[in-house]
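Heads up, one of the protein chains got dropped from this complex, but the rest are sitting where they should.
What follows is chain A.
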Amino acid sequence: MGHLILRRLLLMVVMLIGLMAIVFAISNIAPGDPARLAAGPDATNEMVEALRIERGLDRPIYVRFGIYLSNLASGDLGTSLLTRRPVLADIARYFPATFELVLFSIGIAIVLGVPLGMLGAVFHNRFADHSIRFVAVSGVALPMFWLGLMLQWYLALKLDLFPLGGRLGIMTPRPEAITGMLTVDTLLAGDFKTFREAIWYMVLPATALSLPALASIIRVNRAEMLETLNKDYILNARAQGIGPFRVVAAYALKNAILPTLAMIGLRFGWMLGGTVLVEGVFDYPGVGLYATKAAVSSDFDPIIAVTLVLGASFMLVNLLIDLTYALLDPRVRSQI
């Protein structure tokens, strides 16, 4: 097991370097003049040139890549042209917010999706199944952005049940930033009131964000359950008089959950990259908005850094999922 993890981690480093090279090349080859954009619309040509030289943008791309790598090795992710702050500080501020939101959303998707998928399979082609399939199809078809707007309009404005946006009330004192994730930080500080507020602020964006994942999880889990429930060993279990709940929830689910796990891993990655729309609607200060802003300003350092961080978290989550596979499936375990 330890061997596997080590090998996968090493592979991850290689993959990240590749990812970085690609993003570096794309963002540097794409047209755009970052120095002019950063210097401001009225800046004189001398001011633009001064900034270009200061940021090393006048040098050839391979030299810049070399400099970037050596800076990276010493933990320096560069400086944003836009915010003029170190990228590392910006990411430390924005990434935990997104990560927290995505965790919460994937949590919702799993907690609702797995049981609903099971229900769909058990009530195959009956009313419950059709209703669940309706949810699954809508989840794929409805744009997250639109759903977010509707939730905001109805639940926040009309019914006044939830806030319009943000992570916490503006005047709510922030907990000391330890992880940057408000729910964790408030718990560490023992501040349950702010903890509840943070959850309350996350409900709408997380609901909008989780629907596509929820739909995929339902569909995959339902299909797998259908197949598993027809297997001989299930029939055998039933014949032995094992309780029906146990048959479905323990015997069948354990086999059917593996492809769902793979789907959760994929969806997690998509969510990390896809939060920007939801962040925009709910003014959730996350890494998606930060990266988009950087991208439309040709602000390279943040773009590369965000890609790296998102890529690394995606890979880590998939590693976790593979390990869970091994825990659940003795066949996989024996191969390690």
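Definition applied: a contact is a pair of C-beta atoms (placed from the backbone, for glycine too) under 8 Å apart; a residue touches a chain by one contact, two chains touch by 3 or more; residues count from 1.
Basically, contacts and distances are computed from a predicted model.
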| The complex has one chain missing from view, so what does its UniProt entry call it, picking from "ABC transporter substrate-binding protein", "High-affinity branched-chain amino acid transport system permease BraD", "Sulfatase" or "Na(+)-translocating NADH-quinone reductase subunit C"? | "ABC transporter substrate-binding protein"
| said: Of the residues A:Leu72, A:Ala156 or A:Ala223, I need the one that contacts the missing chain. | reply: A:Ala156
| remark: Sole touch to the unshown chain from A:Gly78, A:Pro96 or A:Gly165: residue A:Gly165
| Of the residues listed, A:Leu88, A:Val122 or A:Ala312, which one is in contact with the missing chain? | A:Val122
| note | By the document's definition of touch, the residue of A:Phe24, A:Tyr94 or A:Tyr251 touching the omitted chain is A:Tyr94
| note | Contact residues on chain A toward the hidden chain run 30-34, 36-37, 39-47, 50-51, 82-85, 90, 93-94, 111-112, 115-116, 118-119, 122-123, 128, 149, 152-153, 156-157, 160-161, 163-167, 169-171, 174, 193, 196-197, 199-200, 203, 244-245, 247-249, 280-283, 285, 289-290, 293, 296-298
